[in-house]
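Shown here: the complex without one of its protein chains, the others still in place.
Here is chain A:
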Amino acid sequence: MANRQSGGSNTAAGGAQRPNGAPQNKICQFKLVLLGESAVGKSSLVLRFVKGQFHEYQESTIGAAFLTQTVMLDDTTVKFEIWDTAGQERYHSLAPMYYRGAQAAIVVYDITNQETFARAKTWVKELQRQASPNIVIALAGNKSDLSAKRMVDHDEAYAYADENGLLFMETSAKTAMNVTDIFLAIAKKLPKGEQAAGAGQAQGRRITDADSAPRSTPNCCK
């Protein structure tokens, strides 16, 4: 099932088909997966990014959740297909199914909990070993609003991210700090132009006609 993604069935939200003749727009679609230890705030980051909401007692994710969000970058519409996963080690065996074929990943830890940072590192390793070779990985140190309880040093995480070629930001789903930014930073780093065509799995898909069956081949943007 590696690259047989489904989002190709989505409707073109902009571009040539727009009935009122609005200007054409590049549309790219990327699969992004969130990974990290339980209760670090994966779902909360997604909820903040997609709906602008924050729930103090966000319930645990069972199985996985799927959401989409669109951002505009210059003349490009970037549509994220976001897979939010369950964090507990027990459900680790499901994870490859969700990160397979992903062009981007956000690995989340909780700045108030050192163990979650260690877990984040193992996720990064696993992604580097098993996910698409061109995957864009971002490291998010979440719960930055709780800096009084900080257990993970910012500079240590920054240095780790730097060594491993990861994007890095400390985020807070609660205050919204850096939430949109981290997604935008990923969007900027993802290949979108024609020059990236043929780059393989890390390539977003151009969205075309809505009226065909679920597609199975990833395509590049125009």
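The definition used in the following text is that a residue touches a chain if its C-beta (ideal position, glycine included) is under 8 Å from a C-beta of that chain, and two chains touch if they have at least 3 such contacts; residues count from 1.
The rule is simple: contacts and distances are computed from a predicted model.
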Per UniProt record, name of the chain withheld from view ["Histidine kinase", "Trafficking protein particle complex subunit", "TBC1 domain family member 15" or "N-terminal methionine N(alpha)-acetyltransferase NatE"]: "TBC1 domain family member 15"
Residues of chain A (touch criterion as defined above) contacting the omitted chain: 1-2, 4-14, 17-20, 22, 38-39, 48-53, 56-60, 62-74, 81, 83, 86-88, 90-91, 93-94, 97, 176-181, 184-185, 188, 210-215
